[in-house]
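Excluded from the complex is one protein chain; the other protein chains are retained at their positions.
Entry: chain A
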Amino acid sequence: MDAQQSRRSVLKTTGLAATVGLAGMAGCSSLGGGTGGGNAAQQINFENLGNREASENVELEFWISIGAEDLVQGIVDRFNEQSDSITVSVSNQGNYNEVWNQTQQAQTAGSPPGIVHLNAVSTLPAWAEDVVIPAEDLIGPEIDRSNFVSAVSNYYVIDDTLLGLPFGVSTVACSYNRSAFEQAGLASHPDDVELTTFDDWQTAADAVMAETEMSSGVTWPQIGWFYETFFATQGQNVVNNENGRASPATASYFDSDAARRMYEWNSSMYESNRYQLSADWSEARQAFLSGQVAVQMDSSAALAALSGGAREAGFEHGVGTVPSATTDGREGPIIGGGALFVPTGIDGAKLKAAAELMLWLSQPEQQAEWHMSTGYYPLSREAITIAEEQGFYEESPQFRRAFEQFASRPETPATAGAFTYDHGEVRTEIVNGLDRLYGGNSVEDVVSSTKSNVDDVLARASDADPRSE
């Protein structure tokens, strides 16, 4: 073999091996038998549920998504102490998507964890594909849903069945710079501040841009959830069939008057520099805390961090209102965040232990602790009372204001939030439409293209939703 041939063959082999390897790794493995159909309701013997005991020693894995594993483990340790037979260990398995993927992989491998923390948008596929057991089937007889804050739990209720136990629930919340508002001559006290309508936001932006050194007025991250919230505050469903709750959605309402108002407002705010584009969460927070803008929208879970950041930056933080087009017919924000689910594939003592833990976590004491430690909304009114008694809202009034806006909204399909199979893709299409808007396309073009693209996403999933059968 001469030198030339030898080198070339090495090169060829290297190239081929690398491409094969990368293609293999890029793909995904494991294929099993087909299931599907939201038929995971299990016949569980609920006898003695609530006594925190199992017939044998059980070790349960609890996969959390939002990085608060030490805090959750601290809460769960009290559960472990109360139980003679159940030991729960909490681990952070990455973001919501990673937990969702890893749950499926663990099921395929035959060793799913006891409880997983999934994003709200995974609810429908998780239920439809029998990845999870509906929470109501597990702990239904032991819980009274009338004690729940319906705004928190309604997203997860389909066919009058609670599918997951809300955990880490938040909404879009509006923060504003009280000092800048004062300087701009605007009402700055949270009781008086005018940030309820799209026009209010425009007026506030004009005032701070004229009277302060801020180059823009408002910002929020380019994330589809915010735009779904603008649908809900206007009382507009995002998709048909009662926002996908009565039956699978087949068409979207991105060509509705509410959508047009939203895009017109967003476009004019952007063109006039009143709205400062923030690509993601951190950019929006940075813009607010560094005094580039006076008003910012974020997750309510970030309120404590924003309040603390504002103090450090030397201005006073206030909580305003997530806007709607007008005050007439105003509804309210939708929820975000996730819920706890019990995966299919566990049974016997392990399943009972998972049900025990779900039940225990749903109780007001645990909910209050979680709420006060993180800012995520609690599941029950009793938890609010506990937080009140412990003086939480005196120290952190911003949570009370954001929560009351949320909890006092009318319960309609619009505020319950859109329930679609590939909701992550719907949100991607919303952001793609916004990119086109900022890239110079007309509102009418964005309206029609977004509607068409989202309708395509809905059509692709039409046969996957078991409710369509």
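Methods note: a residue touches a chain if its C-beta (ideal position, glycine included) is under 8 Å from a C-beta of that chain, and two chains touch if they have at least 3 such contacts; residues count from 1.
Heads up, the rule we're going with is that contacts and distances are computed from a predicted model.
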| item | value |
| --- | --- |
| Per UniProt record, name of the chain withheld from view ["Na+/H+ antiporter subunit D", "sn-glycerol-3-phosphate transport system permease protein UgpA", "Glutamate synthase" or "ABC transporter integral membrane protein"] | "sn-glycerol-3-phosphate transport system permease protein UgpA" |
| Options A:Ser256, A:Asn432 or A:Ser448, residue touching the unrepresented chain | A:Asn432 |
| Residue in contact with the excluded chain [from A:Gly140, A:Pro190, A:Pro397 or A:Gly424] | A:Gly424 |
| Selected residue (touches chain absent from view) among A:Val131, A:Ala207 or A:Leu458 | A:Val131 |
| Residue of A:Ser65, A:Gln104, A:Ser153 or A:Gln398 touching the missing chain in the full complex | A:Gln104 |
| Residues of chain A (touch criterion as defined above) contacting the omitted chain | 2-4, 7-8, 11-12, 14-36, 97, 100-101, 104-105, 107-108, 125, 128-129, 131, 276-277, 279, 283, 286-287, 292, 422, 424-425, 428, 431-432, 435-436, 438-439, 464 |
